[in-house]
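All protein chains but one are shown at their positions in the complex.
Lettered A and B in written order, each chain numbered from 1.
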Amino acid sequence: MTPNRTQIIPIGPYHPLQEEPEFFKLHVEGEKVVKLDIEIGYNHRGIEKLAEGLTYDQVPFLVERVCGICSTSHPFACVNAIEDVGGFDIPERAKYIRTFVGELERIHSHLLWLGLAGHFLGYNTVWMWAWKYREPVLDCFELLTGNRNHYAMFKPGGVRRDFEDEDLPTAMRILDGLERPLLMFAKIAMADPVLQARLKNVGVLTYEDCVELGALGPTSRASGVPWDVRRDHPYAAYDLVEWDVVTTENGDVFDKVVVRVLEMLESVKICKQCLEKLREVRDGIDANYKEIPPGEGIGHHEAPRGEVFHYVRSDGSNRPIRYKIRAPSFMNVPTNNRAVVGYTVSDATITLAAIDPCYCCTERTIVVDADSGKQLMGWKELLRLSQEKTRKLMEKYKSRMDRVWI
Amino acid sequence: MSLKIKALTKSIWVFHLAASPCNNCDIEILDLLTPRYDVERFGIQLVGSVRHADAILVTGSMNRKARQRLKRVIAQAAKPCFVIAIGNCSCSMEMFANSYNQMECLDNVSEVHAYIAGCPPKPEAMIQGVVALIQAQLAALKK
Partner (left out) sequence: MADEVVEGIKAKFGDAIKDVYEKSSRRTFITVDPARLPDIAEYCYKDLACRFQICSGMHMEYGFEILYHFAMDRANRIINLRVILDPEKPSIESIAKRVPAAEWIEREMWELLGIEFRNHPDMRHLLLSDDWLEGNYPLRRDWKEWRGGEHDTE
């Protein structure tokens, strides 16, 4: 590394990710990124240790607070793990309710990502539209579970709260209303020339890289790796409803957008089937298990970002003696080492965001001259670089743009 | 000083500081900016640098690493500047109080002007909290 040419751009640390917010150091030569350092730990709260002091009934509440955006994924994996210790089965109605909550959350999380991705590209229209259509999803959650986020629906052996019959038509109406905007997003993603120019062949992650680093969720499915825990290790009601795993081949950021948009349509399909079944299936919502036998259990759930993995070790008392949590980003974040290097700085923001690490608007970025330590560039300027590039492309493709958006 | 505070109560620019949160309060803050709640019509705007901010929204229970950064960021803010604790975690550390990676509560590190409790607080609650803060500051000025 030549000291005079390489500069370091620190990104972060203040952008909160689910369990692990990161601090990226981009080593750049001119415009090109040559190396990436990742530092995490700004969000480590010792949840695994805390879980050892709680009873099995309390643990789902704690792990819900691992991440607020996929706040059902962790309890989902947690109850799967606890039920795996004793090999418990749960009532069918509880399975459908779990599946419904899990899938509705996927829609809200992907819409959130789509909006933020739009913001990073300087496409604030996409941001506002995506978040506008996300609000009805949150309304649906509030109606059925009582809260907009952190639903506290799951308990070992079932769910805590039943869906009322009179609420189901409203939920159905909200899901019906979602289909049109989702198709619109699919059309924008597929046909918008600016998005194509900005995202195609950017941040490519090859099939081999994904397998080697164990990338999960939409990140790996965009590279053609068909890993999906819902299909491969069926749990809850995923083997009782019909749906498809979405995969694409190229592994660039564009494909990650496409995978997420198409996945949302699949999720709507699953949610609707669950609601239909909930009208008929009435076998209780809780199996009422009292004792957790000694042993160990593994539970996983395909969260919006990939597989969440929980391991629980029981000694027959009412508390776990070891609780291990693995969030999907733990595997996905190291893939940035491959995806960012070799591209330009203005593409780095969207590539880092493409694995969906919940880039929440609070990043601070400064370009530091590696020799003098002098600040050259802030996060704002980096965002501006990214947005300027989009604006230039917008002017270039102006005539074709009108056709897409009308 | 009083003039500055009076000026501060108009169109508050906020900086969002996440100190090891679970992200939920953060996305609810972002929710405020999007079409349904749209607080920009009151001049409340999210800014990218703490130096432009009139209020700092702190979320999360603040772990060891984040605490160092948080101190530095709050020291960089142009004074006077309100600090608003959003969510149970930053108000009281909630269920993370006994963790090995937590040091102390936010109000030990910095003066806090408003606490908005909830896990997460609804966007309406956040708007109400900011309104209450402004009213309290104006009432204090009149005395």
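In the analysis below, a residue touches a chain if its C-beta (ideal position, glycine included) is under 8 Å from a C-beta of that chain, and two chains touch if they have at least 3 such contacts.
Note that the structure is predicted; figures quoted are calculated from it, not measured.
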| item | value |
| --- | --- |
| Touch criterion as defined above, residue of A:Val79, A:Leu138, A:Leu213 or A:Val258 at the omitted chain | A:Leu213 |
| Chain not shown: contacting residue from A:Tyr56, A:Trp227, A:Tyr289 or A:Tyr343 | A:Trp227 |
| Those residues of subunit A which, in the complete complex, touch the missing chain | 20, 40-41, 44, 46, 48-49, 84, 87, 211-214, 227, 232-234, 295-296, 298, 300, 307, 309, 311, 313, 321-322, 324, 326, 330-331, 334 |
| Those residues of subunit B which, in the complete complex, touch the missing chain | 64-65, 67-68, 100-101, 103 |
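The definition used in the following text is that only the chains that are shown with their structure count from here on.
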| item | value |
| --- | --- |
| Between subunit A and subunit B, centroid-to-centroid distance (C-alpha), Å | 26 |
| Of subunit A, residues touching subunit B in the complex | 13-18, 21, 41-47, 49-50, 53, 61-62, 65-69, 71, 112, 115, 127-128, 131-132, 134-135, 148-150, 358, 360-362, 364, 378-380, 383 |
| Contact footprint of subunit A on subunit B as seen in their complex | 15-18, 20-28, 30-31, 34-36, 46, 48-49, 59-61, 63, 65-66, 69, 73, 94-96, 98-102, 119-120, 122 |
